[in-house]
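Can you read through this structure? Questions will come right after.
Note that one protein chain is taken out, while the other chains of the complex remain in position.
Moving on, here comes chain A:
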Amino acid sequence: MENKFTKRKATEKLIFWFLGLMMLSSIAILGIIIFFIFKRGVGVISWEFLISMPMNGMTEGGILPAILGSFYLVTGAILVATPLGVFAAIYMTEYAQKGKLIRIIRIGVSNLSGVPSVVFGLFGLSIFVKYLNFGVSILSGSLTLAIVILPTIIRASEEALMSVPDEYRSSSLALGATKWQTIKHVVLPASIPGILTGCILGVGRVAGETAPIIFTAATFFSMRLPKSVFSEVMALPYNIYALVATGTSPQKQVPIAYGTAVVLLVLVLLINLIAIFMRIKYSNKNAN
């Protein structure tokens, strides 16, 4: 009996230890990747690199147009996707009755989020670039990216709206406010932090998306900054791909790719970190 008991205990210890090892190695693997990118890229980065134009067919100079290009694309995508997503979420949580309709809308959202990014690229190419004749441009790229992040924003807004306690709604309605007044003045303000978190997560995701912009917005090398929403742009993620995959002088271009990767990685990790902290803080506040 005594022997069997210690054996049970030993097995438990062994297996838990093994699971811990798997967990640590998973994090270590992901950490190694980030470490290597930083190790090779940090040396490239300087103020010059961030604020100057590329030169000599992208073999020298900085990545200013790629930073600005990504900024324009992301801003455009968020400006389009946020109202769409928030209004959709308001209907889903505040108005729609449980039933077939809401089930169909949910299926639509979850399937849209599963569409491969390259398929969004083809859609953008066919509709925005060709059919609506926006050309390869900031506009086409932003609209394509807006569709990519729409599900993220809808889900986050839905969660934020649902976490607003029902007492808020009934108090406002009892005071004689209409449903829309209640939403506008009570429910929406209370859910802003959650919606904002969703938007920030969306920014993080869309800043790194490459496949949707290859055919809709991105160009490898440009001597000038974009003039209007109909200009094609350089973008950070596409720049990394183009430098290592199609670049003609690797000795000069691969270091620039690593530098660009560090800039992109720092941006994305920082954005995600902010979103995660906001969510933790906000959910603690709600729990109290």
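Throughout what follows, contacts are C-beta pairs under 8 Å (C-beta built on N, C-alpha and C of every residue); 3 or more make two chains touch, one makes a residue touch a chain; residues count from 1.
The criterion applied here is as follows: contacts and distances are computed from a predicted model.
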Among "Na+/H+ antiporter subunit D", "ATP-binding cassette domain-containing protein", "Transketolase" or "Phosphate transport system permease protein", UniProt-listed name of the chain not shown: "Phosphate transport system permease protein"
Which residue of A:139, A:195 or A:214 touches the chain not shown here: A:214
Absent-chain contact - pick from A:42, A:55, A:79 or A:115: A:115
Missing-chain contacts mapped onto chain A: 8-9, 11-12, 15-16, 18-20, 22-23, 25-27, 29-30, 33-34, 36-37, 40, 83-84, 87-88, 90-92, 95-96, 104-105, 107-112, 114-123, 125-127, 130, 147, 150-151, 154, 178-180, 201, 204-205, 207-211, 214-215, 237-238, 240-241, 244-245, 254, 257-258, 261, 264-265, 268-269, 271-273, 276, 280
